[in-house]
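Only a single protein chain was left out; the remaining protein chains are all shown in position.
Per-chain residue numbering starts at 1, and chain names A and B are given in the order in which the chains are listed.
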Amino acid sequence: MRRIKAIIMAAALAATTGAVTAQDIEDPTRAPYYDSFKDKTVAFLPVSMGIDLTEGWAAGIKSALEPLGVTIEIRDPNFNTAAGAQALTSLISEKPDVIVVHNPDVQSYARLLRRAEEAGIYVVQVNMRSAYSTDAFVGADYVGMGRQIGQRLVDLCSPDNGKSGKVAVTQGVLTAAASIYQMKGINEVLNDHPEIQLVSNQAADWDATKAKNIAATVIQQHPDLCAITGFWDVMDVGTAAAIKESGQDVYLLTQGGGNQATCDAIAAGSFDESVVYNVPGQARDIANIIKQLLQLKPEPGAMKTTLFTQLEFITADNMDSGTCWKLPGQ
Amino acid sequence: MALTDTLTRWRYRLVPDHLVGEVLSKRWIDNAIPLLILLAVVCAFSFAMPDFFGPSSISDLTRQWGEFSLLVLALMIVMVAGGIDLSIGSTFALGNIVALALIAVAGWPMWAVVLGTLACGAAVGLVNGLLVGYLRLRAFLTTLVTLIIVRAVVDMLLLNYSVAIASTFIDSDSWYYPGEGSVFGVPFSVVLTIILAIIIHLVFSRSRIGWQVLATGGSRRSAHNVGIPVRRVVCATYVVSGVLAALSGLLFASRLGGAGADTGVGLEIMALTAAVLGGNSLGGGRGSAAKAIIGSITAMIMVNGLIRMGVPAGANSLMLGLVLFTAVAIDVRWIKNLHKVVSKVYVSPAYASLPKPPGTDSYSPYAVNDKLAPVTLIGLGEIDGPEDIILDDDDNIYTGNRTGDVIRFFAPDYKQHEVYAHVGGRPLGLAFDKNGDLLVCIGGMGLYRVTKDREIEKLTDETNRSWLSVIDDSRLRLADDLDVALDGRVFFSEATVRYEMHEWPVDGLESRGNGRIICYDPSSKSTHTVLRNLKFPNGICMAHDGQSFFFAETWACTVSRYWFDGPKKGTVETVIPDLPGYPDNINRASDGTFWLALVGIRTPSLDLALKMPGFRRRMARRIAPDEWLYPNINTGCIVRFDATGTILDVMWDRGGENHPMITSMREHKGYLYIGGILNNRIGKLKLKSADKSWTGLASYWGQS
Partner (left out) sequence: MGLLGQPTQEKIVLALALVLCLGFALLLPGFWTASNLLNLVRSVSILGILGVAMALVVIGRGIDLSLVATMAVAVAWSLQLAESGMPMAQALAFGLGFCLLIGLLNGFLIAYVEIPAIFATLAMGTAVYGFGRYFLFSLDIVYMPPDAHALTWVGQGTLFGVPAPIYMFALVSALAFLFLRYTRQGRYLRSVGDNLLAARITGVPTRPIILMQYMISSVIGFLAGCVTAASVASMNVRISNSTLIYDVILVVVLGGIGLSGGKGGIRNAIVGTLLIGVLLNGMTIMDIQYTVQNVIKGIILLTAIVIDTLLNPRDEQTAQQGDI
């Protein structure tokens, strides 16, 4: 349906463009701009659809590129790396113009991404980096993010401020790139601050129920716990529930794509703070990189661009109605 | 009337009804439904995506299939032995990470990496095998726990090595070969998998250990009781499964070179789905390499196709679930109903029109009399089913017994008897060859020889397979009667290729030419079929010209003569076209004529039914076998005829007291000895005008 709609829109656009150019003064970049997107295909291969990040990126890319006549194809491996590799392999033989890929880990797609570039396809990586650098990377700087979070924990919980200095970390899956890099950043900071004590560092497998059980036990063991930082807001809903049930004053610092649900939770007091890599902004970055690649037409793999996303630390104080974003149907 | 008859005759001659039942009773028909599902999936996807089976796509697809199929084979081996191995997904991941760590971090040479990886898989398999095989833990639970443990070990390895693996570039062509290389354009993993599948197939179908695995899965208790080392067998299946899973992981590592956290997660369920789609059953006993391959292709195409079509994940799962339902439901119903269907459609009557039978009233040559009344009885109640009888030079009687023995009654009074030889099957036709060794047709076993030293030797139990026959007709199912030519060749009849020994009356219901005559040549020890499509060929007796023999076709009610040598070689002539009953054995008489046993007398109702195949088919399908209309075998007689087919003499037992049925008779020194397959006695009748010194042996082989 959407594709049909896109085609109709593109056709309408093309028609109006034609009509307009006949009358007005020509903008010399205009025709080449639209020409460079004609009949182009962009394939999006996320880790899985159905989560706010990937839905947000998909929506952003679509709204930016579909009006230009670009076909967007989405392959959904549903959190299955092997299926993702299969999808990527078949995409390489189908030869879209650009592949936007969301890596499940640093390695699994590395060799396939190189093959894709060799086959003449531009590859843009989103948010999770592969060991192999491609034309562009758009996403959070996780090591830097870890450092910032670590520093934030120090600021919040330092005994100098009268706090206990006890903090806990709830990771997602231990082996995910986001987890590894962030932990590296957090550890770098905490190593410089021996007064901050990491009392629990557990993985909850991105599962809210597990996160809740871990948090409940940790709080119960350390009633003076100062802060918990979790690696995904969806999972930290469980952590928040555990904190609420315990009745203790534990600061919950979470992170995520900044979906409206996050702001709602901050407003409701479930989360105290969230580190947000703005998903619509990332989507715009992706779309811009794609536009650039399609216009400049460099040799695939020749240009290695990195666009780190600006991070925002949202709290109830600095939040307003426009801070978070919503999906079209939300 | 005549027209409908002709139509019916052509209808049943042209349409091979019997093939349906024969096809359905083949072992490979078990694979039909999985194969159909596979074809349906292939058609659906090539329709939905015309380039899905294009060359480049196929190449990618097959490479992944090779890895996946190894896992399905691994699971199949365990399932066939009655277990289940849920840990294969984790073992796959372990193989992947171990191979990567060994090559990238430890820097081992390729051969050592392969060995090390396989050893890891074997170790996991061995743990499973020791626990499930030797300690008798429950397979499902045990492998569920090893799944969790191995997965955790993989995660720990990942934490330690994933960064090192990611940052190392592996500079080794041999490392990339398994994942990216090809053999004559076919991906290496596919070649490897096919070779392994063939090996597994051969092991399961042709080796002792393979049969032991199948037996263990079929019934562990029985396997244990017949002395199969069940525990070792079960343990071995898990070790093999672990090795195969690790090998699959190695291929995956070589192809993608990535160690992800979710590598192999849920693969056990995919593999289980594939195994079941292929028709391997949980709980053991039913499974093969072919089934595993079919199932893995189906599952692979389905999952890949749905991803490639860009179906949203939800619709993808929904369709996968629905297909699994449908496939398993069809398979379950198929297995459940197959034998019912076979038992209904296997009996496929043909059209047969017998000539009008001659009467048995006083004008007829077959007029009923009481000539068998003065018979004396031998071994009454001591013997069960003497189908054929033969006497040696010392006048001892040899006959077959239902218990699988050749019995010898001692001359002269035949009060004493002994088991001459225990042959293990039902002895039917008997004959002495030139050396005085006893040749025996044994139902269900074939042609055997009992030497004078009572040694039992198999002469033949198979003949040449006819190419167009659906049923495997190379095995001898029902060797019936035999005779020996002067040059030592043995001609014997096989009554039917469609039924086992105990179902022989059912063959009469069909009245199709299911039987054949087979020649065994002792000089070359070869066997070949001489005449086929005979209606229950039964008695065989050499004519005196040394170039031909007479044979009886029971359901055709004829006696014919076949020339195997001489100017008329290869021709068949009907000698008696219209017997009033069903002929059985033929033997020589002292005056150069021949004795013929009629095992039963035709009835008008069955004669009519033979012209109505549809009626008989409905009967076979709708009512219990006990109620079927069978050929009458309650009353019989002995007929003497000459080489031209003229009936010379007929002997009846009108009351049916001494010989309720007659299947054979043998003349010896002025007496006629009479046997019957359902009798518990042998009859002895003094012949008035016979040559008192004539013996069958002398007639065949001269004075010895």
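Before moving on, here are some points about what is shown:
Following the convention adopted for this analysis, a residue touches a chain if its C-beta (ideal position, glycine included) is under 8 Å from a C-beta of that chain, and two chains touch if they have at least 3 such contacts.
Small disclaimer: the values here were computed from a predicted structure and weren't measured.
Residue B:V276 is the one among B:V243, B:V276, B:A597 or B:I638 that touches the chain not shown.
Note that of B:L7, B:V183, B:I198 or B:L318, the residue touching the chain absent from this view is B:L318. Taking the complete complex into account, B:I148 is the one of B:A112, B:I148 or B:A164 that touches the chain left out.
Within the complete assembly, A:A261 is the residue of A:L65, A:I149, A:A261 or A:I314 that touches the hidden chain. For subunit A, the list of residues touching the undisplayed chain reads 48, 50-52, 55, 78-79, 174, 199-209, 211-214, 216-218, 220-221, 234, 237-238, 240-241, 244-245, 261, 264, 268, 270, 327, 329.
If you put the missing chain back, the residues of subunit B touching it would be 82-84, 131, 135-142, 144-149, 151-153, 155-156, 159, 219-221, 224-225, 230, 266, 269, 272-273, 276, 282-284, 312-322, 324-325, 328-329, 332-333, 336.
By our rule, only the chains that are shown with their structure count from here on.
Taking each chain's centre as the mean of its C-alpha atoms, subunit A lies 63 Å from subunit B. By the touch rule above, subunit B contacts subunit A in their complex via residues 54, 56-57, 60, 64, 155, 158-159, 162-163, 165-167, 252, 256-267, 303-304, 307-308, 310-314, 316-317. On subunit A, the positions that touch subunit B within their shared complex are 48-50, 73-83, 85-87, 89-90, 93, 104-112, 131, 173-176, 180.
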